[in-house]
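Just one protein chain is left out here, and the rest sit where they should.
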Amino acid sequence: MMNRRFAFDTAKLIVATVIGLVVVFPLYYIFAGAFYKIGEFTAYPPTLFPDSFQLGNFIRALRDTLLIRFMGNSLLVASVGSVLRMTIAVLCAFPMAFLRFKGKNLLFFLVLGTMMLPSDALIIENYLTISRLGLVDTYFAIISIYLLAPVQMFMLRQAFKTIPQTYREAAAIDGCGDFRFLTLIVLPMAKPIVLTLTLQSFVTIWNTYLWPLLVTNDPAMRTVQVGITMLGFAESLDYGPTFAAIALILLPSLSIFLIFRKKIVEGIAAGAIVG
Amino acid sequence: MRTKKRMDFLLLGFVLLVLTPGLMFSAGVKQSAPTGKASGPVEVVFWHSSSGLAGEAMTNLVGRFNTTIGTEQNIVVKEVFQGKAADVATKLRASLQAERPQDLPDLAQLDATGVMDVRDSTYLVTISSLAGMDPAYDLSRLEPGALLSITYKGQLIGMPFNASTIVFYYNKDAFEEVGLDPDKPPRTLSELASYAGKLLKKSADGKTVLRYGFAGVPTTYELVSWIGQQNGVSYLTDKANGHDGNPTRVVFDTEGTMARFLSEWRRVWQSGGLGNLTADVRQEFAAGRVAMYAASTSGLSTLLSSVGDRFKVGVGYLPRVDEASKGGVNIGGGALFAFANGNDLGKSATWEFLKFLMNAQSQFEWHKSTGYFPVNLDTYGLPEFKVHLQENPLFEVAINQLRDSDPRVQSVWWPNSYQAYYEIQNRIIEMLEKNASVDQTVESLAAVLNKYMADFNRMNKE
Partner (left out) sequence: MPGRIRLRQALKPYAYFIPALLVAYLFSYRPFLKTLANSVSLVNYSGRILEFVGLENYRGLFADKNFQTSLINTFRFTALFVPIDVVFCLVCALLVYRKRRFNALNETLFILPMAVAMTSAAIAFRALFNPTIGVINHLLGIQIQWFNDPAWAMTTIVVLSVWMALGFDFLLLLAALRSVPRQLVESAQLEGAGRGSIFLRIQLPLISPTLLFIVTTRIRDGMLLSGPVLVMTEGGPFRSTQTLIYQMYIEGFKSGNYSMGSAISVVVFVLTFTMILLAFRIERKGVFYQ
């Protein structure tokens, strides 16, 4: 009995590891490719491990673009953007979960409904709005269309709903208003999910491409995603500098996931949609 | 204790929120410094789409201008890489639509598709008008075909900076392998058909193609030459391919030029050696899995560097449709467009920079690192250019082909160029793979392209 179970678990582990390795293979390839010389990309059969850890590609990537500046921009935009985005989502999720008022469902659908409006389709109209407000080349322009996160609002509401209503009543008796109840009790209790969703927002904003490309004209205002397309070397099969740049910009987001993995898993668990 | 910590956290969050508006709305660097005052240098903002080798060449040119003429005349050119040519066009269109000229650059590099976005704009400053204000400048020292390629209703609307033509690339080693003369690329499509059949290589079981004779699916880019070179000079549409105004209908159907081309193209297909590839053709060629293809001269430097010493590359004239088609090829590529954006009033600083880019020496450097043609005729007289051609005879073939072409063969400026691109490819494939008749194909192609033009003209009356 014990043995069969052990064998089953081992089989599961092996399958999981194989799948896991396949899944991270593209990531491995990016980091390996960052060290390839041009010949290693065009070699047949394809190279799987770099000849040497030469840094030429990194040097070219850093020299040909303002990669450090781009990373700084992305860092600023993604961190401030994700905090603002979470603030707005929390403000919506709180009354949805705790307060009773007329038109609650309507407001819920008004906010959630934005999830079905294709942002790609609205991009030119949104550009016109930003442009007419004279906000081209500002950090606000880059985050503007990401301020609303209906899916995250939905998940927060689910998480808030697990907090018993009685807490609120007890808090009210202690003279604690709704806003203080939210900041002093609800948020600390929902910390894992709030943290996770903030991180997810961070990555989302860090990763956007078309919109920042459109609303920034000044190279000093660009984000990393726009930056990597500047290395047009891929045309000549010389993916090296491009891969080096991708590897560099991957480092921050990868570290976040590696460092906060446990917290992220807990956080998602807290917001899990299980009725 | 814990509450205090929480309060700190809240306070931090609050401070962050209060601080952000100031931070968020301030642009990183002020883009358009007030000009007109004699004090600071005039800044010329230049959007371009040159990346990789061309990008490095562009940076070098701008740097040299800023340290020489720029320093003397108090001009600073600020180059901004704005993505692919299509991205530059999208950004320009967005600024033009929002009617925010202050967001426009002083100068922008666009390709033929982007011309549609700017040619009728009130903010466009034509090169004709800039050159008109500088009587000392002689436009006739520039390549006539290149000038015509960017002329709209008789006005030179942009400066032909990165000019290129289509050219024929082939693998000399493969030619030798199958007993073809490596110095004699095919001259006509019917020769191409027979070469393609010979160069085709299949695996032992006959199932996998190891090497295509020729690869590519013709579309707008190839057809402006293959249609254009027939009957002296021909066009795809009326209004001289849209250079005299918005085109209203195709003419390749009534003039019989498309039918002529398609019948020849079907012979290439029937040779069995044609691969209908649309992606990575250059890479497949470099890997030795395609023996011949046709593409822009601008890819020559890059191609040579990716082939390395794997095999010898040959460059030839684009095969003619038939012996009678003598018009040659058109000049494509990109041009530089100037805009009235409230900065550099009168565009005199921008014009200085343009003149620098177009001078014989700059054009030589640009050509050397990219494969684009020198547009300045004086470049051809430079002694170092002659040395360069001797060392790189492949470039000479492309230049000779241009010399032998009729400058009136022109690229096409039509709306829906993306749609047209796919329609032409799709219908050619349909004809080849489903064995549709030539007449049917011409008819359906004409119908769909005419509809695109009619729709556009209905929405945009001139």
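A and B label the chains in the order they appear, each numbered from 1.
To be clear about the criterion, contacts are C-beta pairs under 8 Å (C-beta built on N, C-alpha and C of every residue); 3 or more make two chains touch, one makes a residue touch a chain.
The structure presented is a predicted model; accordingly, all values stated were derived computationally and were not measured.
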Which displayed chains the unshown chain touches: A, B
Residue of A:Val83, A:Leu148 or A:Ile163 touching the missing chain in the full complex: A:Leu148
Selected from A:Ile68, A:Leu99 or A:Ala170 as touching the chain missing from the view: A:Leu99
Sole contact to the chain not displayed, among B:Thr278, B:Asn400 or B:Ser437: B:Thr278
Given A:Val24, A:Ile59 or A:Ala170, the one touching the chain that is not displayed: A:Val24
Missing-partner contacts on chain B, residue numbers: 86, 90, 93, 96-97, 113, 116-117, 208, 275-280, 283-284, 287, 289, 415-419, 422, 425-426, 429, 452, 455-456, 458-460
Where the unshown chain meets chain A, residue by residue: 9, 12-13, 15-17, 19-21, 23-24, 26-27, 29-30, 33, 41-46, 48, 87-89, 91-92, 94-95, 99, 101, 103-104, 107, 110-111, 114-122, 124-126, 128-129, 144-145, 147-148, 151, 153, 178, 200, 203, 206-207, 209-210, 224-225, 228-229, 234, 237, 239, 242-243, 246, 249-250, 253-254, 256-258, 261, 264-265, 268-275
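Rule of thumb we're sticking to: only the chains that are shown with their structure count from here on.
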Touch list for chain B against partner chain A, complex: 3, 6, 10, 13, 16-17, 20-21, 23-29, 31, 47, 51-56, 80-84, 87, 90-91, 94-95, 97-98, 100, 103, 105, 283, 286-287, 302, 305-306, 308
Residue ranges of chain A in contact with chain B within the complex: 38-39, 42, 44, 64, 73, 76, 80, 83-84, 87, 124, 127-128, 131-132, 134-140, 143, 183-184, 188, 213-214, 217-221, 226, 229-233, 235-238
